[in-house]
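Let me begin by handing over the structure; questions about it come next.
Removed: one protein chain of the complex. Kept in place: all other protein chains.
After this line comes chain A, so read on.
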Amino acid sequence: MNGVIAGISYRALLGRRRIWLLVLLPAVLLALAVLLRTVGADGERATVELLKTFAIGIMLPLLGLIAGTGVIAPEIDDGTIVHLLSKPIPRPVIAQTKFLVAASVVAVFAAVPTFLAAYLLVGLESGVAAGFTLGALIGGVAYAALFMLLGVVTRHAVTIGIAYAVIWEGLVGNLVPGARRFSVQQWAQTVADQISTSSFLTTEIGLGFAATALAVVTAGGVVWAGQRLRSFSLTGDE
């Protein structure tokens, strides 16, 4: 962790228009929660459905993508990353710092609103709020690491990230049972299910597999990104 790098990364990520992208999805989630409550459809079943499909299914991967790629990809694109890399700081430390920034942003913009939305609808009933908050937190952190790695490895991180979240997790994951085992969203739901006692939330993946997978993706993403930064190359424009 390096304070100077974290400071610059926060300013790059939260300054300007990007913050509106980060605010937009949680705002929609809270608006939907308010709407459900207003029309009286604020039962446990509707709550679980909202959190599963919107909070975990849409908001989490997109915020993970914005934060994860956002902490590093633009700097690689415009060359400003050289300012950080040409310093006597181990490159893995740079990757770890960038990851912590992305993870904290996902925690604030995804996990906190998830809790608020659940609390607004069902209070603390059946542990739904706590379960989904923890699921969103751990899943979001894994997404941040995964998409940061993608931002280091390829210039098409956003495209590939969206393709993964929408096509793999959204479509294939819903149709092909085996594919569900390799989906951050499914692991996040498994975590939520551990705490929640709600009968409307059922998951197929065991906690052992989900927890291991989340740990491997998170740690692996950060370590690999650090190694890739060690061999970061500038290819001449000439």
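The criterion applied here is as follows: a residue touches a chain if its C-beta (ideal position, glycine included) is under 8 Å from a C-beta of that chain, and two chains touch if they have at least 3 such contacts; residues count from 1.
Throughout what follows, contacts and distances are computed from a predicted model.
K.L.:
Could you check which of "Methylamine utilisation protein MauE domain-containing protein", "Quinol oxidase subunit 1", "Protein FixC" or "ABC-2 type transport system ATP-binding protein" matches the UniProt name for the chain that's left out?
P.N.:
Checked against "Methylamine utilisation protein MauE domain-containing protein", "Quinol oxidase subunit 1", "Protein FixC" or "ABC-2 type transport system ATP-binding protein": the hidden chain maps to "ABC-2 type transport system ATP-binding protein".
K.L.:
Which listed residue (A:1, A:27 or A:82) would be found touching the missing chain in the intact complex?
P.N.:
Checking each option in A:1, A:27 or A:82, the one touching the absent chain turns out to be A:82.
K.L.:
Could you please point out the chain A residues that touch the chain left off the display?
P.N.:
On the chain A side, contact with the omitted chain comes from 2-5, 7-8, 11-12, 15-16, 78-80, 82-91, 230-238.
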